[in-house]
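Just one protein chain is left out here, and the rest sit where they should.
And then subunit A:
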Amino acid sequence: MGDRSRLCSVWLGSETGILKGVSLSRKQAFNFCNMSHLSREQEVRALCWGDPAESELLVGSVDGSVKTFSVEKGSFTETRRCGDPADGCFSGLAVLSGSALVTCVESGTVRVWREDSGEPVTELHAGKNVSRMRQSPVHRHKVGTGGKENGLKIWDLEKPEQPVFTAKNLRDDWLDLRQPYWVRDLAFIPDSDRVVTCSGYHQVHVFDPSTPQRRPVLQLSFGEYPLTALSLAPGGNTVVVGNTHGQVAMLDLRTGLVCGALKGLSGGVRGLQCHPSQPVVASCGLDRFLRIHSLDDRRLQHKVYLKSRLNCLLLASRDPEDKGTVDGICQEVKEEDEEEDEVWDTMERVGDTGEQMKRKSTEEEEGEQQQKKKSKMKRKKGQD
């Protein structure tokens, strides 16, 4: 179990409560769950890394429990009760330094839990109907929340009484009617204080808390359907958004234009994440597929069928296509050498030929194969 979980570079949570790990290099998907104890109560709503080294995953379910999954061991190590299912499902999960856990539920309560106690250390109320809570990657104690008719609020967890920044709604439109807004997803832009949000009314807003302007600094529009997921590309200037119809597009934050669309999804997008270093974006949704697109040429690189509807996903920071750790490969080579040595030891020595065979290790075999290939090529050229 542990070796399978170490291979996985993409983790997904599904509606049936199964945590799925996908290894792209091997094109295999693994289910990490107890098949006899499946229930819809365990539906996974939020996923996040337990620590910066990415050796643990935190899985938040509908019934209010947060389970810790260890990537090394390949199994669930711990379960914590973090809230009541009556409050609503988890809309955000984050980890503070020092093994403190931040959870946010749909009714708007953001709680900080410590490992030892069953009661939250800090609690703050972010309004009603919070759809998403995200943690700033730079300042770990800052979180942003947003929801239906509940604007973006940035909170500092050390001072939970007042939000650091509250967004103001857009100006009334040309008929003097109030513009509705519904923040579905948000992201913190890494180099500055700015926050990008996408709304259920097919708009993307950028807010800048360092300026006195509380209204959005930039406003973009895409499509006609609610945008459900958002992710920042590594450059910092492009943002990838997905909507309920399965349309995924890259928008440029400087010009406000659509750079390109990523095709292939046929169902609503539930999770989107860009890889931190490679120009690759992973998307999952209600059509039960995980798709990996490359951001440069917008081609579909991988498509994996996972049999349940997918709610959220997490990408590992390492290269998604690498074939396991370096240690693993070295071990394999050493094992092969040892086995071969044993085989040749048991065989009878036939003068020189025995020694020659013994000397053959895997590297030499490879070298010979390469030489054979080269000679074959040469012969082919000669025939022409």
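Heads up, the rule we're going with is that a residue touches a chain if its C-beta (ideal position, glycine included) is under 8 Å from a C-beta of that chain, and two chains touch if they have at least 3 such contacts; residues count from 1.
Note that in this section contacts and distances are computed from a predicted model.
Student: Looking at UniProt, which of "Ribosome production factor 1", "Coatomer subunit gamma", "Pyrroline-5-carboxylate reductase" or "3-methyl-2-oxobutanoate dehydrogenase (2-methylpropanoyl-transferring)" names the chain we cannot see?
Tutor: The chain we cannot see is recorded in UniProt as "Ribosome production factor 1".
Student: Just to verify: which one of A:P226, A:G260 or A:P276 makes contact with the chain not shown?
Tutor: Residue touching the absent chain, from the options given: A:P226.
Student: Among A:R40, A:K128, A:K168 or A:R299, which one is in touch with the chain left out?
Tutor: Answer from the full complex: A:R40 touches the omitted chain.
Student: Of the residues listed, A:G50, A:G64, A:P163 or A:G246, which one is in contact with the missing chain?
Tutor: Once the missing chain is taken into account, the touching residue is A:G246.
Student: Among A:V105, A:A167, A:L220 or A:L286, which residue is in contact with the omitted chain in the full complex?
Tutor: A:L286
Student: Tell me which stretches of subunit A touch the chain missing from the display.
Tutor: The list for subunit A reads 15-16, 18, 31, 35, 38-40, 200, 225-226, 228, 244-246, 263-264, 266-268, 270, 286-288, 305, 307-309.
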